[in-house]
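Missing here: one protein chain of the complex. Every other protein chain is in place.
Our next item is chain A:
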Amino acid sequence: MPVTRRRLLAAFGSSLIAALAAWWWWPRKVEPPTVESTPAASGNAGFRAWIDTLVPAEADFPGAVALGVAERMQELIGEQPAYAALTRAALEWLDERARAQGGNGFATLPEVDRQSIVSAALASAPGSTPRTFFQATLDDALFHTYADESAWVNLGYAGPPQPIGFPDQQRPPGRG
């Protein structure tokens, strides 16, 4: 999903402080260069690998890719020209970094090497393509991943909020 005002506002509740939280990092949005096309099919594997590195599976956690988050994000990115342009540029950057590390594209690298490239993206200058891509896609991947109940295992969360509610609210958690 794009880093837009509407998107951010929609992600938070309608309460005052929550909406402030949603609003405040909006000005950090960086306009990427205008590129017309959406991520090419050849970029799908790279994008999936990127999301898999940001939100990987664990023994008690399916990870973003298994929950279909990469596909959902690509669909939504495809509807947003600016975000699509950012993604295309970022995927090219990832592949270049991968080749510099001796790989044949980001998707072909082992996890530890992908992690080092993610770290490099995070360490890039504020406003740069890799840094912006990291911030936007991590936030979006988490937004979609944790909307699935299978991601809640071992968190101590007995949601969704209804229809049961939390009638044990006045006691320490887990004590019924």
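The definition used in the following text is that contacts are C-beta pairs under 8 Å (C-beta built on N, C-alpha and C of every residue); 3 or more make two chains touch, one makes a residue touch a chain; residues count from 1.
Convention: contacts and distances are computed from a predicted model.
Peer 1: Which one, "Sugar ABC transporter permease", "Pyridine nucleotide-disulfide oxidoreductase", "Ferredoxin" or "6'''-hydroxyparomomycin C oxidase", is the UniProt name for the chain you do not see?
Peer 2: "6'''-hydroxyparomomycin C oxidase"
Peer 1: Would you indicate which residue among A:77, A:90, A:109 or A:138 is in contact with the undisplayed chain?
Peer 2: Residue touching the chain left out of view: A:138.
Peer 1: May I ask you to list the residues on chain A that touch the chain which is not drawn?
Peer 2: Given the touch definition above, chain A has residues 9-21, 23-25, 27-28, 53-56, 58, 61, 115, 118, 122, 134, 138-139, 142-143, 145-149, 151-152, 154-157, 159-174 touching the missing chain.
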